[in-house]
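A single protein chain has been omitted from the complex, and every remaining protein chain is retained in its original position.
Letters A, B and C name the chains as they come in the text, with residue numbers starting at 1 for each one.
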Amino acid sequence: MRQIVFKLRDGALRSGAAEVPVDVSPLTPDKLFGEGEDEIKSTKVWWGNRQENVERIFEVSVSGDASGAEEVKVVFEGELRKVKRIGYEMSAGEIVAEGSVGMHCGARMRGGRITVNGSADCWAGCEMHGGTLIIEGDAGDNLCACYRGETTGMTGGTVVVKGNAGECIAQYMAGGEITVRGNADMLAGLDMKGGKIVIEGDAVMPGANMSGGEIIVKGKVIDMMPSFKYEETVTIDGEEYKKYRGDFAIGEKKAKGTLLIRS
Amino acid sequence: MGGVRVILISGRTLEQGTNLENKLSDEYMNATAVCELSERELEKLGLKGDGTERVRVRTSAGEIVVAAKKGEGYPEGVAFIPMGPWANAVVNGNTKGSGMPFFKGIEAEIEPTDDEIPSIYDLMRRYKE
Amino acid sequence: MAVYTDVLCPFCGCICDDIVVEVGEDGKITKVKGACAIGRSKIMGHDRMESPAIREDGELRDCSYDEAIKRAAEILADARRPLLYGWSSTVCETDRAGVELAVEIGAIIDNTASVCHGPSILAIQDVGLPSCTLGQIRNRADIVIYWGSNPVFAHPNHMKRYSYLSKGRFTPGGKKDRKMVVVDVRETKSAKLADLFVKVRPGGDFLVFSALRAILRGHEDVVPDEVAGVEKKDLLSLAEMIKNANFIITFFGMGVTHSGARHNNIANAIEFTRAAHLHTKATIMPMRGHYNVNGFNQVCTWLLGYPFSIDLSQGYPWYNPGETGAVDVLVHGECDAALIISSDPASHFPADAVRHLARIPVIQIDPYPNPTTEFADVVIPSAICGVEAEGSVYRMDSVPLRVRKIVDSKFMADEEIIRRILEEVRAIKEKEGE
Partner (left out) sequence: MAELLIKNGVVFDPINGVKGEKMDICIRDGKIVESLHDEHGARVIDASGCVVMPGGVDAHAHIAGGKVNAGRLLRPEDGRRGLEPKRGVCKPCTGYSVPNTWATGYRYAKMGYTFVMEPAMPPLTARHTHEELVDTPIIDKAALPLIDNNWMTLQYVRDENYEMLSAYVAWMIRATRGYGIKIVNPGGTEAWGFAKNCGLDDPVPHWDVTPADIIRALAHANERYEMPHSIHVHGNMLGHPGNYETTLRTFDVVKGISASMQRQTMHTTHIQFFCYGGTSWKDFESKADEIAKYVNENEHITIDLGSIILGDTTTMTADGPMEYTLYRLTGRKWTNHDVELETGAGIVPFLYSSRNPVHSVQWTIGLELALLIKNPWKVVLSTDHPNAGPFIGYPILISMLMSKKRRDEVMKEVHPAVFDRSSLASIDRELDFHEIAIITRASAAKILGLHNHGKGHLGVGADADVAIYGISHEESDAGAVQRAFLNAKYTIKCGEIVVKDGEIVATPEGRTFYVEPECEESLMNEVMKDIERLFKEYYTVSLSNYPVQDVYTPHPYVIKAPMSG
């Protein structure tokens, strides 16, 4: 087992009155498992419009050995809100972020596990295909959605958000499962085609343009879509839910989405 | 005298547009440092809405003092400030992953005040501090 | 005295091109005919920034163009995350130079669309845009819908030249051959002229579009009796109007892009248009604000593949409004220098964004002083495009036109200013041995 710790140096991201984000997409178990300590420290990361050695920005410590990415644990420490693309495209191993993280955490992830001990900014788990993403705090907007122009978002994997989630989560979702313990803001599951979303709190206009998949809302629905059809009341785990089908705005043939709202 | 809770929207007006490239002028300030309210809201606030009275508008993003004016066509609970620096003093900058802040549909609280409307220079000075 | 006819108006996205301008012996404009009040005011001109200036000890000190350009280049060459913003009230030639500058320094480049019709662009990228040029509407449209848009104020000549009040081949009777519908949260001046006014509660547009789509696709049974403050019977009669039309156009404005679901409102408006197209010819168009806001989006798209909010820091274009928008990078305190051209973010950005802008070095290029000047560190006055400088512009319907130079000016044109800054930046980089 190998552990690599990146501790953000105080003030390392400061440039005048600004704090310029750093892109840590090269710092995944996949990319680092075979590298020596010196190589890891001199890995280039983009900080604004120039590349820097990772060591200039993070204190780096490496312990243990690994024969593959799955035996690597990467830990990020410090004030991580301006640290972007943690675990970008990772396929194996583990990443733990000790604090709230910047945008695109776990985006395009295919496997492995990311734990954020804080909140995650927008586009966490975007276009995720596999693996596990646990966010102890809140998730920002476009969680598990897709980048501009794509028409398929998350296709697989598991995501748990223990706090609230922002707008447009899981847009164009096609597979996998998302649980939000708190509330989800506007348009959860927009354009959803498959997979499952469980929102334990409230949701605003969930399921618009849904053509497949399932959304379960345990709290209130604010602004129910006017283009869903009530079908029946069903019982899940001893609780009664109203079951709706939609979205009829896209036509009856395509309206294969299921929206379950606890009554 | 209590305040009222409204949904605040900002947008273009002809006067605002005409003075768009003359923003340091009094005309621009007169055109944009204004909150238009429906008769109902004005009644609740005990104001005439002739443009001589002032209100304080407060949102989660900040607060601003502007002139109160009667607006036509507004449903109850909706208030309007022409787009510009006074409106933006109370607009939240979080774009929620879209790049676009909420310039319209902002929850706001409005109350009468005797405080002065800040000039454009006062407003900018605030930002510099 | 000289008289210029068919002059193009450099104010809004309508770009009226039948203006008459008279110029006196002294080379000053004396009269503007055929323009709306806003356009006339723009062409006539008023108080200018007289000299380039650099801020020293808190005060602006007049200087030469050379000195201001050099200082601007130093600021930009030094920055880690510079923002180049504005670009909508200038010509495409400037925008092309701006893109080259952004590529050179690894900047974020963004235009005013990001606080205007940026959401419309995001929506187009999601679903597309069934649209047309304005002449199609003039000649064919029998239903004109203004949704969240108030043309009487924002585009005063729009109805007369291009839509409700104009006359064309299949609409020889003008407004007698058309019906006008206004959808808004308040009864605007435009709404008062409409044959049908539909009042939606603020933020409710998304729901109304979805209900109309379901109805147009034959599923009115699922729609509840009231949707976002609109009675179902009103939705049904609007849908009936649409089904019986020959050609419908929906013009939408910031009433939809600025509120509620923002870009998803527009995506839904476009989906509504597609549903209407099952019954008739249905088109939709954003009411673009600045005369060349579209032009910048066009230039950026052909040069960089994306229309606005582009981050070039890593050498290739990364496009992600919400992360790379001007408001985003300012509110997040990310950018460490800014060049603002033909725009005034101090007035038009939310307070949090302006606060950060006030803290970082700012270069301003503009014919006029404005609130952004209050904290600009370098100020470079420029010639007014369409009056003192010529160039390409794109109308709201993407028709490219060339605005003209009518009078001489002592001020440098925007394009030249940007090209000079670019040259200086290259010289600095060469010195640094990059």
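Points to keep in mind about this one:
By our rule, contacts are C-beta pairs under 8 Å (C-beta built on N, C-alpha and C of every residue); 3 or more make two chains touch, one makes a residue touch a chain.
Being a predicted model, the structure only gives us computed values, none of them experimental.
Shown chains touched by the undisplayed chain in the intact complex: A, C.
Within the full complex, the residue among C:Ser41, C:Gln298 or C:Thr324 touching the omitted chain is C:Gln298. Within the full complex, the residue among C:Ile54, C:Leu101, C:Val127 or C:Val185 touching the omitted chain is C:Val127. Touching the missing chain, out of C:Ala79, C:Cys92 or C:Ile266, is residue C:Cys92. Hidden from this view is one chain, which touches chain C at 5-6, 8, 17-18, 92, 96, 100, 103, 121, 124-136, 138-140, 161-162, 168-170, 246-247, 274, 277, 280-281, 283, 297-299, 301-307, 312, 314-317, 319, 392, 394, 398-402. Chain A meets the missing chain through residues 147-151, 254.
Note that only the chains that are shown with their structure count from here on.
By number of C-beta pairs in contact, B-C leads over the other of B-C and A-B.
Averaged Cα coordinates give chain A a centre that lies 38 Å from the centre of chain B.
Across the assembly, chain A contributes residues 122-123, 141-142, 168 that each touch 2 or more other chains. For chain C, residues touching at least two other chains, in rising order: 122, 260, 321-323. Those residues of chain A that touch chain C in the shared complex are 15-21, 23, 46-50, 82, 103, 122-123, 141-142, 147-149, 168, 186-187, 190, 205, 208-209, 223, 225-229, 246-252. Across the complex, chain A meets chain B through its residues 122-123, 140-142, 166-168, 185.
Taken together, the chain C residues at the contact with chain B in this complex read 37-38, 41-42, 46-47, 114-115, 118-119, 122, 150, 152-154, 156, 185-188, 191-192, 199, 201-203, 254-255, 257-260, 262-263, 289, 309, 321-325, 327-328, 330-331, 344, 346-355, 357-358, 367-371, 374-375.
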